[in-house]
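Certain chains of the assembly are absent from this excerpt, and the rest are unmoved.
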């Protein structure tokens, strides 16, 4: 039997016009309103996900069940540069994350990647995350709680310069400005041969990190990779790539 | 305390010369042998993962703990075209997979993607996979068992043309030659608004699928995307992209 929308459900509303705008809304919020008209969300109660709605001005919307990925992309207040999904998925796979693993993250930022990592090791694993900026420390805690992963995540208001407690970890994800300064701490915090991914936006940072790694005996199997994502216009009769694609974000 | 290699451990051996060849071996296998010399694997017992070894001809190897991703890439006998990790990670994220979800897969192929999907929904979720080719049906079962996900995976020797049992599912992953013939069955098997990813190697198949979807009222928020992965030569003083990159594989 297909799932039914309840009065405490969260809904992903997708504007079915060309804009394809996406909204994350609570049915309990009762009214969804844009310049294209209003929708009474309570009419969704007891109907199936996937229902098509019309605003009072005739705009059509689909009411879908948000995935965790929708929740992260739309439901998290972000104040930092995001890790693109094209990168996040590849990172989770590359780290070999599984239920029960213990992962070290630095820094937590707004908690988006923390949530993705927590999801990958839940229900039994643990993320230990450091965040030195107090504002982000609070924001990431709030966002992780909102996504219901507080049980799996401990965020500390700490800098990576300090000793990393609770080691060794099964994997690490490092997203700080100058990771080359801390590779010794990171190496000590990792279990033998455990994978670590660094995210670095500039080629200069990669060079600095590689220089440090080449002088450090502990890292082997070093890869520098970059993912690109290209969207196509989804029209059967005129299938073509979009003129612009998302490209960049370099990591190890 | 760092983890210790035991006599029943699986080891990822990485050749530290320029070849960077990777081998998945059992310590209990006792001897690892290539044209670059032999290694007595039992010397690894009671040492930490990350240990560096030399063959009797002097070739150096790192002994790491394989991730699930290493196990899949190196430990699974593959007879079908693979889903690249760049795609697999993005697909898992895009489907929003979480512990406890129920996912429909067709076809299972050699079971590599089945294992990745199973890992993402374990320990409490379930994959129901169809595979019509008897050889692949048996191979995928064997590979899933080897990766210890038999508890989470049911593979059926069945065709997607038949009714899909155990519906509705929270997500679906479809990797068959002519998916456009079956979108009605797939749509009925999915919970309202649940995500589905199709993997299609040619632009012709995408066009056929889009044509069917445009005539079917049930699919919204259709995306056609392609990931590309580019590796860099990891040398600090001469950081540059490799001349060739892995690009392609189109999906929805």
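Order as written gives the chain letters A and B; numbering starts at 1 within each chain.
Quick note on the criterion: contacts are C-beta pairs under 8 Å (C-beta built on N, C-alpha and C of every residue); 3 or more make two chains touch, one makes a residue touch a chain.
If you're wondering where the values come from, they're calculated on a predicted model, not measured in any experiment.
Taken as a whole, the complex in this structure file is built from 4 copies of one protein sequence, with 2 shown in place.
Assume only the chains that are shown with their structure count from here on.
Put simply, the C-alpha centre of chain A and that of chain B have 21 angstrom between them. Interface residues of chain A facing chain B in the complex, by the touch rule stated above, are 1-3, 12, 14, 16, 20, 48-52, 62-70, 85-86, 88-96, 98-99, 116, 119-120, 122-124, 168, 171, 191-195, 203, 206-208, 210-211, 214, 218, 220-237, 239, 250, 252.
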